[in-house]
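A protein chain is absent from this complex, but the other protein chains hold their places.
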Amino acid sequence: MNEARRNDKYVPPWTDPKAEPYVRIEKVTKKFGDFVAVDDVSLNIYKNELFCLLGGSGCGKSTLLRMLAGFEQPTSGSIYLDGVDMAGIPPYNRPVNMMFQSYALFPHMSVEDNVAFGLKQERLAKNEVSKRVNDMLGLVQLAQFAKRKPHQLSGGQRQRVALARALVKQPKLLLLDEPLGALDKKLREQTQFELVNLQDRTGVTFVVVTHDQEEAMTLASRIGVMNQGRIVQVGTPTEIYEFPTTRFVADFIGSVNMFEGRIVDEDNDFVRIGAEDARCTIFINHGVAAAPNSTLWVAIRPEKVNISREPPPDASENCTTGIVQDIAYMGDVSIFNVKLDGGKVVKVTQPNLFRHAEETITWEDRVYLHWHPASGVVLLQ
Amino acid sequence: MTRIAYVPLGHRLAHMFEPLARQLVRLPPVRWLLTQVSRLGFSGKSLVISVPYVWLLLFFLVPFVIVLKISFAEQVVAQPPYTALLGWVDEKFLTLKLNIANYLFIVRDSLYWKAYLNSMKVAAISTLLCLLVGYPMAYGIARTSPAWRNVLLMLVILPFWTSFLLRVYAWIGILKNNGIINNILMSLGIIDSPIVMMQTPFAVYVGIVYSYLPFMVMPLYATLEKMDLTLLEAAYDLGCRPFKAFLRITLPLSIPGIVAGCMLVFIPAVGEFVIPELLGGPNTLMIGKVLWDEFFSNRAWPVASAVAIAILLLLVIPIMIFQHYQARDAEAGR
Partner (left out) sequence: MNQKRSWFLPACLIAGFAFLYVPILSLVIFSFNASKLVTVWGGFSAKWYAELLGNSQILDAAWLSVRIAAINASLAVVLGTMVALVLTRLGPFRGRALLSGMATAPLVMPEVITGLSMLLLFVSLEQWFGWPQGRGVTTIVIAHATFSLAYVAVIVQSRLTQLDESIEEAALDLGARPAKVFFVITLPIIAPALISGWLLAFTLSLDDLVIASFTSGPGSTTLPMVIFSKVRLGVSPEINALATILIAIVAIAVVVAGYFMKRQESMRQRDIQRAIAANQ
């Protein structure tokens, strides 16, 4: 896997139409009474992937995960794992293991016994069990804590016990419910990389549920963004960030400036959009499949907007002007809130390249905002 | 005063049912259980459900049906001392004799009315007294340091673990004419002749408040302890004085505890037997005592049953309030 990723010829399985998906979720719907938690979701996950389900609370991501684990049965639709229909198979008979958000460590058992629990259910020989437990504890660097009880461990150590316990059974699929949610920020950043590392070394397919977009971007090979029980977009982190397909995704991942407008001129390889609230014409250097005169939106990321006190050479298109309302100095970047003449506030981030900027922009300055024709993303819905 | 109703039923059909089965099978839960068991076989889940279910149906719900039944029977000198309700006439007709004489008797005889009203009064006043004593205690415990809290809480529950009967008995030694209080007061010269406290309503109130105080303090403590203290700080911060903050914030938030505590005291107190018997003496009329006497002294099982049904009818509303709060508590804990 690791080798494959470094290989130039590596073709991601999701771009290969002949690749067989490892997990196939087909038109799965889950209702609790009248409430539709998961709404007609179809999704393919491939072997060795680290797939992230990303969404706000109540979007259905955890319910989808629990259906993969077997704690909930789909109201309709089916789930296949490695070609086998999972319908009716209880959690204790699935080759799937889960790492719980609360870790759910057995409080009355030592670390060792916690990790050994799953293997003992398979009735493996004693020495086989202890060998695999020791190997696993070594892998997550907990060998010296084997005899401790969960309450004698720190949060980070508990997280690793939970991970070891789920991984030691060598499941076909490992489900992780907010795996880093209970850790503080510093530890979380460090653990993110450990998790990716571990996934590489064990070759187990991971499905991670998270509400933290940064976590999803760092961990995932692909991300599925969920909203109101539906999958709204599936793609690599880059695709999700740079090429969102809906306003929801553009808005949910990172921050974005959204302009509403109509097409005023178009051809096969360009389109001009009149955006009332941006008070300018936005030029996009590719064609758009939209009905003429329909409303559409242009999303532009704050870091892709240039800010200057002097007007750019060509101010006829992709350029607008406003007054600086707020400045937030973040160290690595500065954030400017610029109020356009029409009243709309646009967010711009600029890297602080120099320690002393010769000509700094300050409050109440009139500034010009402009961007490259490739920067705007046209959204139809 | 016997009303006889004839229920014509087919001869063969009627013989198919044993009397108990007839009573049981009509209950929806039993019908449900029977279908479940036959449909599922005996899976673990239905076993876990059905064992306590059957137990409670048989030993908790069915007894009330039987009490209801016997309250309509006639008293006879026999073993058991009541008549059967259902009988056969010519092996064809099932007869149902409903004797409402017992009810008429307890409605007409003012003794029962007085006993009911007095029981309600005694229970209500005792509950109020319990609340007045218990609320400051629960509040005080909830606001001490956590280490003290556990000790004090233990001290509240501790008397509950020692015999209830003996604790009531202790009050006899304290309240009687040559008891501790009178001895102390007389030796101090405050009074010349003993104050009569035993066999008075006062003794009954003291006994009930004393015995049921832990039942009041525990639920009150549970709600007060859960309360977020920053709410009070917020109220002070917004200019509210402590006493007003108590009235406007603490008191409304502790209503579930107050209701639970009051029901836990009031309902059993209405039917209390031991305390009025030992502390109240022969002149105290309380319905639990009346029932006991009807049953044990007069062997009037049907009248005792009618009295029990009447108590239940009185207590249905408080019991439902209690269950409502209990269920809400259980749901909130989930």
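To keep things simple, chains are lettered A and B as they appear, and every chain counts its residues starting from 1.
By our rule, contacts are C-beta pairs under 8 Å (C-beta built on N, C-alpha and C of every residue); 3 or more make two chains touch, one makes a residue touch a chain.
No experiment lies behind these values; they were computed from the predicted model shown.
*Asks:* Considering the whole complex, which of A:Gly118, A:Pro302 or A:Gly322 touches the chain not shown?
*Replies:* Of the candidates A:Gly118, A:Pro302 or A:Gly322, A:Gly118 is in touch with the missing chain.
*Asks:* Using the touch definition from the top, which of B:Leu131, B:Met197 or B:Leu213 touches the missing chain?
*Replies:* Touches the omitted chain: B:Leu213.
*Asks:* Please pick, from B:Ile100, B:Ile125, B:Ile172 or B:Leu253, the residue that touches the omitted chain in the full complex.
*Replies:* B:Ile172
*Asks:* In the complete complex, which positions of subunit A touch the hidden chain?
*Replies:* Missing-chain contacts on subunit A: residues 69-71, 90-94, 96-98, 100-102, 104-108, 117-118, 121-122, 149, 151-157, 165-166, 169.
*Asks:* Go through subunit B and note every residue touching the omitted chain.
*Replies:* 18-20, 28-29, 32-33, 44-45, 48-49, 51-53, 55-64, 66-67, 70, 80, 133-134, 136-137, 139-141, 143, 152, 154-156, 158-167, 169-174, 176, 178-180, 183, 210, 213, 242-243, 263-264, 267-268, 270-274, 277-278, 288, 291-292, 295-296, 301, 304-305, 308, 311-312, 315, 318-319, 322-323, 326-327, 330, 333-334
By definition in this document, only the chains that are shown with their structure count from here on.
*Asks:* Report the inter-centroid distance (CA atoms only) between subunit A and subunit B in whole Å.
*Replies:* 58
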